[in-house]
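Complex shown without one protein chain; remaining protein chains in place.
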Amino acid sequence: MEREIFGYKCQKCGTLHYPFRMVCKNCRANGYFEFDTVPLPHAGKLLTFTFIHNLPAEFEVARLGLGIVELENGLRVTGQIQIDDPKLGMDVVGAIEVVKRDAYDNRYGFVFRAA
Amino acid sequence: MAVDLEKILRPVDHPYPPYPAKYMTLASGETLVIRQATRDEVPTLLKHVAPLVFVERDYYDLVAARVYAELLGWYHYRMQDEYVLVAQIDGELAAIVNGRSVTGKQGMSLHTLAMRRGLRIGAHAFAAKMEYHIDILGQDEVLVVAESPIGFRRWMIEYQLEERFDTPHELGGVPSYALTKELFDRARSKLVVGRRPVPEDLLAKAHEAILPPSDPPTPPADLLAATRAKYDLTGTALILQRWAQDRSADDA
Partner (left out) sequence: MREVYIIGIGITTFTRLEYPLSEIAAYASMGALKDAGLTDVDYLVVANMGSARINSQSALASAVADTLSLTPAGAVRVENGPASGASAIKEGFMAVASGMHDTVLVAGAERMREVNSLEATDFVATLTHPMAEYIYGVTLPGHAAMFTRLYMEKYGVTERHLAMVGVKNQNNAMLNKDAHLHQPISLEGILDSPEAMTNNPWVAEPIRFFDCCPVSDGGAALILASKEVAEASGRPMIRISGIGQATDTLAVHEREEPTDLMAVRRAAEQAYAMAGIKPKDIDVAELHDAFTILEIVESEEVGFFEKGKGHIALEKGETEIGGKMPINPSGGLKGKGHPVGATGVAQVHEIVMQLRGDAGERQVKGAKNGLACNFGGFGNNVIVSTYTREG
């Protein structure tokens, strides 16, 4: 199965959100099922990044790359990065992969690599 | 007869080269000297280790008790090829690390006991120990285990140690991890620091006397309160408090 991360598009004003919210940030439309789910694009630019060396208990690695990426449609997401020498503004492309193993569950999310 | 028995009991140490002393600047701006301790200094070290046996937190009790035993073992010639490095600030004892050589090619790390915290002195001393095994003794790898979660996290994950689970470690017979020369070379730039030779006055000060630690870890302030905590990290369930209770029962 092809996995995707979804954005949420307001049916009334078309504003796209990520992550999920229940009331539109732009027009405050208030009702059930006001949003269409839209798969997020995978390509974007790296806005900022870090390598974390002191990780929460579940992450048994020496360091973990994280970044904020501005996707092609202008929406921003946080994700893991696997890039040796990242540069601000570089082109990246994300894959949907396991980002965390939580007991018996796999959590999927964006892992960005150099485009 | 007695002399002959002593010959059997006393192991023969191999002639390994000594650890060349080094010094470094700490985060506080103070200077740390790391040097090899002599057998004659063991009684002084024991005096400073002994109080830590009763510090029932962060495994200080267990580590201090084992270090005490290892120091005694060395002092009484009951441990083969052991060495002890001390880290000192102006003579003051800041950390003790020790280990031994299993073979000419394989070392075994025993303990790292830091008496001052918050300045990465333990990490510097541990790195010096690894430097001794790999660079000075020319060994291929050092077997390592940890008693405390803090130690495990730091050594196993920071250095990315390899599993040597078929080799039980002398500390409790648990499966060993190994720091290989290759892993050490990779960590070297980040973790191994220090300058040589140590200026004469610094070295003289360090050799002059091993002064007591100025701010050593202390037992929990309130033993009774600590038992009420749900998680007893040390798992020792407050041995001291039980002794105190037993004593008062005996008195009654």
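Residue numbering begins at 1 within each chain, and the chains themselves are lettered A and B in the order written.
The criterion applied here is as follows: a contact is a pair of C-beta atoms (placed from the backbone, for glycine too) under 8 Å apart; a residue touches a chain by one contact, two chains touch by 3 or more.
Note that the structure is a prediction, hence the values are computed from the model and not measured.
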Candidate in contact with the missing chain, chosen from A:29, A:43 or A:66: A:66
Contact set of subunit B toward the excluded chain (per top definition): 24-30, 57, 118-120, 123-124, 149-150, 153, 190-195, 220-222, 225-226, 228-231, 233
Interface with the undisplayed chain - residues on subunit A: 17-20, 47-59, 63-64, 66-68, 76-80, 88, 99-100, 102, 107, 109-110
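FYI, only the chains that are shown with their structure count from here on.
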Residue ranges of subunit B in contact with subunit A within the complex: 157-158, 160
Of subunit A, residues touching subunit B in the complex: 60-62
